[in-house]
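Shown here: the complex without one of its protein chains, the others still in place.
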Amino acid sequence: MSTIVQTRRFILRGAGIAVAALATGTLGGIRAASAATLDEIKKRGYMVVATEDDYRPFEFVQDGKPTGYDTELLGILRKQASFEIKQEIIPWTGLLPGVDTGKYDAAVTAALITKERQQFLDFCSPVSDATVYYVKRANDDSIKSIKDLSGKTVGVQAGSAMLQALPQLQAMLEKEGGKLGSVVQYVSYPEACQDLAIGRTDYVTNTVINLQLLIKEKPGVFALGQPVAAKTYIAWAVKKGNTSLLEFLNGFLAAERKNGEMYALQKKWLGQSFEDMPETWTIT
Amino acid sequence: MIEQFGIVWHARDLLLEGLLNTFWLSALSAAVSLVAGAMLAAALMARNQLLSRATGVLVDSMRCVPFLLFAYMVYYGLPSLGLRWDSWTCGLVALIVYNSAYMAELLRGAWRGLPAEMLEAGHAFGFHGAGFVRRIVLPPAIFAAIPMLGNQVIQIIKDSAFLTIITVNELTHAATVLQAKYFMPFASFVSALLLYWVLCVGVERLVGLVGARAELRR
Partner (left out) sequence: MTEYDWISLLQGALVTVSLSLAGIALGLPLGLGLALIRWAQVPVASPVVATLVSLLRAAAAVTLGLLVFFALPTIGLSIDPIPAAIVTLTLSTCAFNAEIWRGALVDFSREQYDAALSVGMPKLLRFRLIVLPQVVRAAMPALVNEMTLLVKASPAVAVLGVVDITRAAVRIGANTYRPLPPFLAALVIYSLVVFMFVLAQRLVESRRRRLAFA
């Protein structure tokens, strides 16, 4: 048999094996999806949690490593847990629905507690205060108070509680004879703020913590406004009804409050500590 | 599962608005890029070497870029050069500029396939330049390229889905917003995919009809 045919056979065979290995590897990444209770997690040896990829200072990626307030808190849990914790870093809009569909056991992320979300998720003990403010361009003198926001374009993240809270702002504006302007929905907040700096939108709403960090990181570009929604809190979430996992996480969070670690991390990442957060918080 | 589709039906306005945006963006950009592509094709086939080479470089470089990256450059990059449009306009401009290059390439291929006798006869009858292109070359070239043009329109419809990432409220964006609000990703995305399919099948039918008429003409 000529060497050309032999070489070709060899290459084809090698390619065939490589493709088969690739297919097996890809299919191996498929697993059954169902939100696992604590017992199931302990039995299978790992828990899958989801964090967002770019929501400073709560969770973000720096130099290739996930970091931030939630990530550090999760790190403490990792050391204490008897099972492995797999962290998936994904864009926001799929995160909470992913917990509901069972893709992730818990959302270890800065999710604001809202009435709509309570229908599908059980929220853990709050990890931070979350009053929503607006931010505007520093050189924009046309906006001095909330009623100046009437008719102006607002940027928010798609699927965020800030988007859901816009009706509250709308009510505030309509009380003074104004109206809500057009709403632009972004994949993530850094892009929303980039567009605000460019001038496509007039203001962006986010929690006061995120906005204070933004102003610190980009001095002179932005200026903080006033609160635009009722006070609420930020908490991790599990699928509604997953009581065993909820109690496990709440136990961990209560312990971190008691030994002061949570407040220390809050001072480090969020700029202040919130000692008077309630143990649980539901909106009725 | 069924209730999920029920919610989709209940919130269908959002989805339909997205569908309408997808339709208009695709239709407008298809029409304009066809015209622009025709002009670029004429430049590509021009006897002036400088013109044809320069246009060739432009068209080839557009075909090296992924559409999403190009859309990002139009949306976030152009403001640095002073051009700041809203997301719909940016999406439309990106689609038009991007696909003009592809249309130009398609039409050039069809042009090359035209019988030389017909073109020479056109020259003999006194048609030159723009008139030559418009009345002798383009009609048979476009009819010959109809199936490929249909494919390109389908590609435009699919590329419009990328515009969700630069906040254009088209079909995929509507489906994403819907599932983030009501926690029903399956019904949401399946509905979106089915609507895309309907659009594309519609284009294929249209192409078949026009192709049949083209055959009759010949």
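Here the chain labels run A and B in written order, and each chain numbers its own residues starting at 1.
Convention: a residue touches a chain if its C-beta (ideal position, glycine included) is under 8 Å from a C-beta of that chain, and two chains touch if they have at least 3 such contacts.
Being a predicted model, the structure only gives us computed values, none of them experimental.
> Could you tell me which of A:G64, A:G177 or A:P278 touches the chain that is not displayed?
The missing chain is touched by A:G64.
> Out of B:L68, B:V97, B:L119 or B:L138, which is the one that touches the chain we can't see?
Looking across B:L68, B:V97, B:L119 or B:L138, the contact with the absent chain belongs to B:L68.
> Please pick, from B:G77, B:G113 or B:G208, the residue that touches the omitted chain in the full complex.
B:G77
> For subunit B, which residues lie in contact with the unshown chain of the complex?
Touch set of subunit B with respect to the missing chain: 1, 4, 61, 63-69, 72-73, 76-77, 80, 154, 157-162, 164-165, 171-172, 175-176, 179, 184-186, 188-190, 192-193, 196-197, 199-201.
> Considering the whole complex rather than only what is displayed, give the residues of subunit A touching the chain that is not shown.
Interface residues of subunit A facing the absent chain: 15, 18-19, 22-23, 25-34, 53-54, 63-64, 88-91, 94, 97-98, 101-103, 187-188, 190-191, 193-194, 197, 218, 221.
Everything below uses one rule, namely that only the chains that are shown with their structure count from here on.
> Which stretch or stretches of subunit A touch subunit B in the complex?
93-94, 96-97, 100-101, 116, 120, 158-159, 164, 184-187, 191, 194-195, 198-200
> Looking at the complex, which residues from subunit B come into contact with subunit A?
Listed in rising order, the residues are 76, 79, 84, 86-87, 165, 167, 169, 173, 176-177, 179-181, 183-186.
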